[in-house]
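A protein chain is absent from this complex, but the other protein chains hold their places.
Labels A and B are assigned to the chains in the order they are written; within every chain, residues are numbered from 1.
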Amino acid sequence: MPHLILTYTGQLDQEIDMKALCHTLAQTMRGVRDDHDQPAFPTGGIRVMAYPAPHYAVADGGEAGMTASGRSDYAFMYLNLRMGKGRSPTTQQRAGEAITQCVHAELASLMAQRYLGITVQVDVGQEVFDNKHSNIHPLFTQGQAKP
Amino acid sequence: MPHLILTYTGQLDQEIDMKALCHTLAQTMRGVRDDHDQPAFPTGGIRVMAYPAPHYAVADGGEAGMTASGRSDYAFMYLNLRMGKGRSPTTQQRAGEAITQCVHAELASLMAQRYLGITVQVDVGQEVFDNKHSNIHPLFTQGQAKP
Partner (left out) sequence: MPHLILTYTGQLDQEIDMKALCHTLAQTMRGVRDDHDQPAFPTGGIRVMAYPAPHYAVADGGEAGMTASGRSDYAFMYLNLRMGKGRSPTTQQRAGEAITQCVHAELASLMAQRYLGITVQVDVGQEVFDNKHSNIHPLFTQGQAKP
């Protein structure tokens, strides 16, 4: 944790460098600070994964866009951050706002050209069981006071 | 919101027109009414995305089906609707039932021919952060009393 999962209408794979967007979002997450100005998320726990949907339908399927502008192709991206329990509400907001600002900036030029909806939501996991096993974390925790 | 996500065993892509199913489900969602007989969901917020799983295992992997009928290939489709907070329990039920009736009708002939499980669930999002940004919504809200 935290996991940022992008689910989106698959035509966007032809219009965005999604791998680059994942890396930019991961960088943004590394920059989020908690209330003590420490990193809100351990670097080794940051994961961004992006899933294009091969099949989809958005809104009315395109009729209103066709009527309004001759463009019937709607796109949509949903960014869902799931983080563990225990962070303050202000840290949660800060994380959501950082991701929002990042994705809005990255997709601003696309949004000027096409129909696009972007939704960012942050969930705090309510899991009843949790197990983490990683040999990535130690790369970032050696010699650090805070694990 | 609302988002309807279909996750399913990938062999179904060879048996169903999944894009058409997405559009039929979106149409169904546009028809759901709230307790005041108004649309339960804003048209511009309706999204249906379908994800075939390339790898999967269902039940016992096929043994019981092979024994019973010589058919060992099980399929499964999970339809998860996530909607925002604030709708009444009866509206939530109405949405779930509408999706259920739609998908059961659409897949009835398939279910008569093969092993298939269909599960529909509705979740009310408990997000701690929510940001929506869209140029699709305005196509449906101009001149409407209710945004």
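By definition in this document, a contact is a pair of C-beta atoms (placed from the backbone, for glycine too) under 8 Å apart; a residue touches a chain by one contact, two chains touch by 3 or more.
Everything numeric here is computed off the predicted structure, so don't read it as measured data.
Only one of the listed residues, A:Glu15, A:Asp35, A:Asp73 or A:Glu127, touches the absent chain: A:Glu127.
Even with one chain removed from view, subunit B keeps its contact list with that chain: residues 7-9, 51, 53-61, 64-65, 68, 74, 76, 78, 81, 89, 92-93, 95-97, 100, 104, 111, 115-124, 126. Residue positions on subunit A in contact with the hidden chain: 1, 3, 5-6, 18-19, 21-23, 25-27, 30, 43-52, 125-137, 139-140, in rising order.
The rule is simple: only the chains that are shown with their structure count from here on.
Chain centres here are Cα means. That of subunit A falls 22 Å from that of subunit B.
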